[in-house]
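All protein chains of the complex are present and in place, except for one that has been dropped.
Think of it as A, B and C in the order they're written, each chain with its own count starting at 1.
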Amino acid sequence: MGWIAKATAITGTVLLLTTGAASAVEVHNGAISEAEVLQAQKAWGEALVAISREHAEKGAKPARDLAAKVIDSAYGYQLGPVLFKPTLTQEPQTFRTNREGALAYFVGQDPKYPEDTGFALKGWQSVKVENAAILINGEYGTTLGKVSFTNKAGEVTTVDKSWTFKKDEQGTIRIIQHHSSLPYVAKP
Amino acid sequence: MGWIAKATAITGTVLLLTTGAASAVEVHNGAISEAEVLQAQKAWGEALVAISREHAEKGAKPARDLAAKVIDSAYGYQLGPVLFKPTLTQEPQTFRTNREGALAYFVGQDPKYPEDTGFALKGWQSVKVENAAILINGEYGTTLGKVSFTNKAGEVTTVDKSWTFKKDEQGTIRIIQHHSSLPYVAKP
Amino acid sequence: MGWIAKATAITGTVLLLTTGAASAVEVHNGAISEAEVLQAQKAWGEALVAISREHAEKGAKPARDLAAKVIDSAYGYQLGPVLFKPTLTQEPQTFRTNREGALAYFVGQDPKYPEDTGFALKGWQSVKVENAAILINGEYGTTLGKVSFTNKAGEVTTVDKSWTFKKDEQGTIRIIQHHSSLPYVAKP
Partner (left out) sequence: MGWIAKATAITGTVLLLTTGAASAVEVHNGAISEAEVLQAQKAWGEALVAISREHAEKGAKPARDLAAKVIDSAYGYQLGPVLFKPTLTQEPQTFRTNREGALAYFVGQDPKYPEDTGFALKGWQSVKVENAAILINGEYGTTLGKVSFTNKAGEVTTVDKSWTFKKDEQGTIRIIQHHSSLPYVAKP
């Protein structure tokens, strides 16, 4: 007598257990995919253009409302501080780790942030992302690349940009890190 | 004059930056997929059958060598303790958190583990996995379900089994948690 | 001329930037600690005893209400399926991956789960956890060990138990995996 007999003696119905009808396996996967990362980048650019358009067509207040909505849905300020270094901020307000600072950066007109003129209000017509590399670690996706903004005059501004997106527990993709900078230019 | 003009003045070549040829994006994704989890379960079953066959055809020593190889490649003892509760272990050796205890469980013949008769040496012909649910969290995949083992006599033993697989930094899928138990049977 | 001079020329105020007053660093750490894992185990045991007491003192309905509250606060059913294999369940209802099945297990009296008599209603007086090993991976903590339950008669039932706790984005510790089994006993 080996352990199988013992096991059978204990379990009794082992032979029956495998005869049940196949049932669906429930699968929950919280990881972010590369496609979701790329889509989140695209959505960020489209939101920026939308705020610019709202500003041009409806004015400052609707643009501000839209920007607030974008920040609340696309950034992760409800999860903790966001490591946000916008392109055009300066000391002592370089870093915008809270929602208020992010909103001021995008739409300006906040007396607490007197240098902010509103990055999202510059008449952006299109945004283009060119990734150099992407790291995906579970629910986090980090990207590095060039992002180019085209204004109404057709002028293009390109920045170096790092983003970390988190897929939160509700499945929403949120920016938790965002470092943007103008390219370094050596003096002649 | 807005900040774009300033930016252009600083960066100089912004208009040129976007004209480079498209280059491949490097993507590194360390997450485990559902397919990888299922494949790891299948490989575990196949390895068990292979050890049984090795034992039947070549004897104890080759079976032991193969089992050691399987443990080193399929379990994560090199990453830390493995939370392994095998089906048929008893106090005070219920848990096999180190490699030695796992090897003893699978092939027996270790004087330190006198109760172990070698789970992998029971002439297993096939292993069948029926998952109830799977959770995937980045590099970790956890499963719950029934696993059925068929021996040479065609007898089937079914256990309730939880596994957590980790995709390690080299891309190898390793078991870091494994709780197996005979089904509960109420006395009549 | 080196790049520092160029940098200085571009940045202008580099020498001033480091003279600001020290400010507090905002730190957000979502990881679960060993202490939190141990506390969550303790809380699980206390909740079980509390449901037993509620049942003894106030009856079935208050006990059920408390059990529902415990499940909603201590398990992660709102995050996805929970990989729950309770100690005393049988085919075809072995696994309780949804909230309804967990509640039936703990307090019974659900016609959909006719075998459930209510694990939490057995007059538990105390619960003791003896961990063999703990793995902590970011917001996930997985434990393996013995858990002993003492009833009013002083009888002790001990089970082998694996738990995975997740610290969710609100900081609540939730069980997302729970495999419990009676110890294997070899027939004489």
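One rule holds in what follows: contacts are C-beta pairs under 8 Å (C-beta built on N, C-alpha and C of every residue); 3 or more make two chains touch, one makes a residue touch a chain.
On a predicted model such as this, the values are computed, not experimentally measured, just so you know.
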Displayed partners of the chain not shown (whole complex): A, B, C
Of B:A35, B:A153 or B:A186, the one touching the omitted chain in the full complex: B:A186
Footprint left on subunit B by the chain that the document does not show: 3, 6, 9-10, 13, 16-17, 20, 26, 28, 30, 79-81, 91-92, 97, 168-169, 185-187
Interface with the unshown chain - residue positions in subunit C: 2-4, 7-8, 10-15, 17-18, 22-23, 25-31, 34, 87-88, 117, 119, 122, 128, 130-139, 145-146, 148, 151, 155-158, 182-183, 185
Touch list for subunit A against the chain that is not drawn: 10, 80-81, 83-85, 87-91, 94-95, 97, 115, 132-133, 135, 137, 140, 142-146, 160, 162, 164, 176-177, 179, 181-186
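Following the convention adopted for this analysis, only the chains that are shown with their structure count from here on.
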Homomeric contact subunit A-subunit C: same or different residue positions, threshold half: same
Gap in Å, rounded to a whole number, between the CA centres of subunit C and subunit B: 23
Separation of subunit A from subunit B, taking each centre as the mean of its C-alpha atoms, in whole Å: 32
Centroid spacing, where centroids are CA-atom means, of subunit A and subunit C in whole angstrom: 29
Contacts with 2+ other chains: residues of subunit C: 10, 80-81, 91, 97, 185-186
